[in-house]
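Every protein chain of the complex appears in place save one, which is left out.
Read from first to last, the chains carry the letters A and B; within each, the first residue is number 1.
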Amino acid sequence: MNEIQGSLKMITNGDVLVYLIKGLGFTVVIAVFAVLLGLVIGTILALARNYCTSKKTVIFKWLATAYIEIFRNTPLMLWIFIGLVYFPSVDVSAEFSKALGLSRTEIALLIKGIIALILFTSSVIAEIVRGGLNSIPKGQFEAAYSQGFGIVQTLALIVLPQTFRNIVPTLLSQVITTVKDTSYIANIAVAELLGRTFQVIQISPRYTGFTSQNVSDVFVLCGLACVMYFAINFTLSCIVRRMQKPKVRKPVSV
Amino acid sequence: MKLKKILAMVMAAAMCAVGFAGCSSEGDSSTPDTGNSGNSANSDSAANSENSGTTGADYSDKILKVGVKDSVIGFGYKDPLSGEYSGMEIELAKKIAQELGFKDVEFTTVTAATRTELLDSGDLDCVIATFTITDERKKSWDFSTPYYTDAVTVLVETADGITNLDGLVGKKIGVSTGSTSAYNLAKTMSEKGLLGDYTVPESSADFDISSFNEKGTKFEQFADYPAISNAMAAGTVDAFCVDKSILANFKTDDRSYIEDTFSPQDYGVATRKDSELSAPIEELITKWLSDGTIDGLISEFKLN
Partner (left out) sequence: MFEQEKWEIVWNHRQSFIDGTISTVIMALAGLAIALVLGVIFGLMSTSHSKPPRIISRIYVEFIQNTPLMLQALFLFYSVAFSGVKGFTALMCGIVALGIYHGAYISEVVRAGITSVPKGQSEAAYSQGFSQIQTMFLIVLPQTIKVILPPMVNQVVNLIKNTSCMFLAGGAVDLISRTNAFAVGEGTASAAGQGYIIGGVIFFVICFPLSTLASRWENRLKNRDVSSNKKEGAK
């Protein structure tokens, strides 16, 4: 019983709680950022893989295909480790680093992790966008061409807007996946929620008043992190489900 | 209308990406290694370079980025919640930054897995993190004269009844990735004839830690020390082998060291190969070794 009380002290200890909530903030910001940039890169990749079929441009198709297949078939963690050495370091201002509460090198490290996450996510999103593109009936293209639209105009004005509208739910599910994927950054930097949770578990005896960790510390800290992840992801998945429902009904009303 | 919004979003994001690229090239050039722009007559730095005998580089608007440990009390320890660092290596880094005329010093936690990579990538100017000088490492990085000498030993759960190297035969031993402990332990054990006919390779580059399996003795590699300690508590590994000063952090009443200590470990300040910081740091360390500054730090943090 005492052990549990000791562990619970960590939750009532405002410092620990704030420390973890800040981690949650990092997690969410990183995930949103990764999905947005991933969407840009992914769209370009998907367009290249789908429509660069003429002799002149076919090289882009192969490049995009290679990129997508390489990132889809290797783990994120590999890219995080590779990025540690080979990705560019971003130097941020001292004020920015103070505001985030991380050293500038730690931010550089974090950004390398985020770049790896973006590269990885963009390959997944490319396939999502491609699925969306492929679901647009061919007739739309033919109709557009017959009206004198070029391929670029057709894509930009007719196909892509429909595609994006169709894939919004899938993209939101991807946000959930990416929120979870941010945890792999814990292997190289302590900034997001999982890294911080792990950090506090290592030093929990300082807050519980015991000489070593107890099982209850693990339960309390992992439980807290679980609740935080769950709150965000479950909200998102509820939104996804609500969005998907009317889509099913649509054909009935038409 | 919608399309415009989307286009605007795409443009904004693309600009962000371009910004990224811009930032990164800036970031590279601002490390002192490549950005040795000013030998200008800044009186401040002139004074500094005089008393430290540097090449006269001006660091007065630069920050010294140092990689340190965060879980080794006495050397480098960080309070995770307040973010404050303390320890002998922290003091050493502060002194170096001060003597070389840096505007400020900034600490970053490194593990065995990240310290060399961050040094290589230019994210760190130097690493002062219980980093052992070895011949293999000297090929890739510059090291200063050792500022501290430690030895490797092994921590075990007292209840397991292991008291010396003999007891480690057939056990699983937790070591840190990127450390020398596994090689040294295997070497010492084979020299004592505990591993049968096995002899360790001449160079540690040829020693394969993760597939090592002699008389059932195996190594498990972990990214960080606390994880090894926890794994030992969990019984995943039977012993914890790193430098003694690090083990001291994980020694509890239920744990004890084995009798043997071996392989002196010389800690040095690591810099990139041929970095312009290598020579001045070397000078400072030798100076502080002879004038007792380092001995003072060692006794201040109770490391002797």
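Remarks
Just so we're on the same page, a residue touches a chain if its C-beta (ideal position, glycine included) is under 8 Å from a C-beta of that chain, and two chains touch if they have at least 3 such contacts.
All values derive from a computational prediction rather than experimental measurement.
Contact with the omitted chain, checked across A:V28, A:M77, A:V92 or A:I239, is made by A:M77. The chain that is not drawn here is touched, among residues B:G101, B:G174 or B:G268, by B:G174. Checked against the hidden chain, the listed residues A:A64, A:A108 or A:A186 yield one contact partner: A:A186. Even with one chain removed from view, chain B keeps its contact list with that chain: residues 112-114, 116-117, 134, 136-137, 139-140, 174, 177-180, 183, 203-211, 220-223, 227-228, 230-231, 233-236.
Within the complete assembly, residues 69-70, 72-78, 81-82, 85-86, 176, 179-184, 186-187, 194, 197-198, 201, 213-215, 217-219, 222, 225-226, 229-230, 233-234, 237 of chain A touch the chain that is not shown.
Definition applied: only the chains that are shown with their structure count from here on.
As a whole-number value, the distance joining the C-alpha centres of chain A and chain B reads 31 Å. Residues of chain B that touch chain A in their complex: 2-3, 6-7, 9-10, 13-14, 16-17, 20-21, 23-28, 30, 63, 65, 67, 71, 80-81, 83, 106-109, 113-114, 117-118, 120-124, 223, 226, 230, 233, 252-253. Those residues of chain A lying in contact with chain B across their complex are 15-16, 19, 36-37, 39-40, 43, 84-92, 94, 101, 103-106, 108-109, 156-157, 160-161, 164, 187-188, 190, 196, 199-200, 202-203, 211-213.
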